[in-house]
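Got a structure here, written out as structure tokens. Questions coming.
With one protein chain withheld, the remaining protein chains of the complex are depicted in position.
Entry: chain A
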Amino acid sequence: MQPILQTEGLTIAFGGHKPVQDVSLNVMPHTFTSIIGPNGAGKTTLFNLLSGQLKPTEGKVWLKGKDITHLSVAKRTRLGLGRSFQITNVFPSLTVLENVRLAVQAQAGVYYSLFASPKKHAHFEKRAIELLETVLLGAKADSLAKNLAHGEKRKLEIAMLLALETEVLLLDEPTAGMSLEEVPSILEVIRRIKEEGNRTILLIEHKMDMVLSFSDRLLVLFNGRLLAEDTPENIMKSELVQTAYLGGLYDDAS
């Protein structure tokens, strides 16, 4: 089988600093890959390179065999690569419902409908409400996004990503900043998507013990380099990873 997402020698330099260096990846369809690494290892930067927020200094990215290295963010999304953001990134002065509705509309490919009556697209709203209920945010549909608590914004972020129904999902620390009681319900949402079996998921998560159980593969990033890529069992056994990452260097502060 052909990998759905592939990179080769992916590198980005900011001056002399290279937060991501020579990363080559093969992500197979319908797998669940978790990316771990200490703060500043380059995990978010790697996502930015995959989704197009940043352009690599060197290296290439392929999605479903197509070279997407030079495509815009919007085009990558349309090709089936969706992401959520570590730092909450929503539309603050719009309602929660409208935030998700915009994502549903994008998924439906309704881009240039200049004078259509809102009634014509009422089903977008219905779908958005369903998604809000999935992430347990149904009660907040009419609030403005900026008035949500931090954990709720994280859920909104996930609902917007789910709405896109992309084949590949990049999740950047979806549970960061959520209260401990909220985390299991969100992990449950992620587990459910995995179980549907038609998505390829890449997840950055510091709460490793929680994601280990449903990861097919584990990537370890360290100082911008790909330190190891293997099954969770093998990674946990690997001496290199143990000393470099799991032993002591791991900063659990965030």
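Just so we're on the same page, a contact is a pair of C-beta atoms (placed from the backbone, for glycine too) under 8 Å apart; a residue touches a chain by one contact, two chains touch by 3 or more; residues count from 1.
Everything below uses one rule, namely that contacts and distances are computed from a predicted model.
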Q | Omitted chain (choose from "Menaquinol:cytochrome c reductase iron-sulfur subunit", "Pyruvate ferredoxin oxidoreductase beta subunit", "Branched-chain amino acid ABC transporter permease" or "Bifunctional protein PyrR") - UniProt protein name | A | "Branched-chain amino acid ABC transporter permease"
Q. Which of these, A:R78, A:R191, A:K207 or A:R225, touches the one chain of the complex that we don't see?
A. A:R78
Q.
Which candidate, A:L5, A:A106 or A:L221, sits in contact with the chain we can't see?
A. A:A106
Q: Determine which one of A:T33, A:S51 or A:S215 touches the chain that has been left out.
A: A:S51
Q) What is the set of chain A residues that contact the non-displayed chain in the whole complex? A) 51, 53, 72-75, 77-78, 82-83, 85, 89-94, 98, 101-103, 105-107, 110-118, 121, 160, 164
